[in-house]
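Shown here: the complex without one of its protein chains, the others still in place.
So, subunit A:
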Amino acid sequence: MPCPAARGAGGQTHAKESCMTDHSHPSSKAVATVATDRTFWGRLAAWGPYHTLMRLATASPRRQFLILAAFPVLWVLTQHLGPMLQMLRVSLLDAYPVAPGVEQHFTLDNYARFFGDSIFWMPFFRTLAFAAVFTFCTLIITYPVAYFLARHVSRKNQMLFLLLLLIPFWVGEIVRTYAIMILLGNTGAVNLVLKWVGLIDRPIPFMYTSFSMGVGIVYLTALYMLLPLYSALEKLPQSMNEAAADLGAGAWTRFWRVSLPLTIEGISSGCTLVFLISTGFYATPVLLGGPSTTVFAETIAGFFHVAGDEWPTGAAFATIMFMAALVITATFQKLMNALRKGESK
């Protein structure tokens, strides 16, 4: 029941008083105390126009749901899916951005270009190989760390030990890449230490190789491996390891037959995450890599630096990269799932 008097901010309380007196309360004195006791939300809910609006909006569960869902669905379609679809569309065009008066045609030439020149597909396969190797290195390095955190640190200290590792990961990609440059440079810390110990006379050129790139990328992605592994290991009951030990299994067997199979889920999600992230690095290979380690991200970026009409080719290459990364990670996850099911049988 909309109250005609209930308009304007100033006279609100007063208006509602009279409004309510008409309908529900016999004594106007009691109403006065109720009205002033009401919170802002109570007053809002009783305010006529708002009340009508809400009743309209929530008339049926279906309508209420549509109002809740409309914006998220629209956002996800236009903002999350849109960029990918537009990239796919541009990758199939013969010219973009198009000059006025020129007709656009759909073509597969941009994709054909990829296979035509080794300068294009070499970086592509190199990127996939690097990403796979770096992901594996990250796994090997972080697994014992996650294992230690989850199994050998008291619960009270776990957050502290974990937090210690999290701090450096709040620092950005570029700053951490630069830190690796300082570490590995010809006058860097590693070379200084090696020289000081007497192992080398002349500095080892670590920089601008696949090694320096690997150190950098493992450094950047370690956390994304560590956290899934940690949460998988944390769920693993200690009693399983003890049972295995009681049955005579050594440390290695316990790890190989108990911990590893039961944390496959964590390994699989960590590896997927790290693989996807490492294929997407652009600045790190530019800064830490050399001419012999050009990755596909640099190839793709090249098409967007020049002002010419190379966008469709760049879009096509990005699509190839994305599809390849998706297919590889999906296959990997399938494989890991099969492995897990096989182990539990």
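One rule holds in what follows: a residue touches a chain if its C-beta (ideal position, glycine included) is under 8 Å from a C-beta of that chain, and two chains touch if they have at least 3 such contacts; residues count from 1.
Definition applied: contacts and distances are computed from a predicted model.
Taking the options "Catalase-related peroxidase", "Spermidine/putrescine ABC transporter permease", "4Fe-4S dicluster domain-containing protein" or "Zinc-finger domain-containing protein" in turn, only "Spermidine/putrescine ABC transporter permease" matches the UniProt protein name of the chain that is not displayed. Along subunit A, the points of touch with the absent chain fall at residues 41, 44-45, 54, 58, 64-65, 68-69, 71-73, 75-77, 79-84, 86-87, 90, 97, 141-142, 144-145, 147-149, 151-152, 154-155, 159, 161, 163-176, 178-183, 185-189, 192, 219, 222, 238, 241-242, 245, 251, 276-277, 279-283, 286-287, 297, 300-301, 304, 311, 314-315, 318, 321-322, 325.
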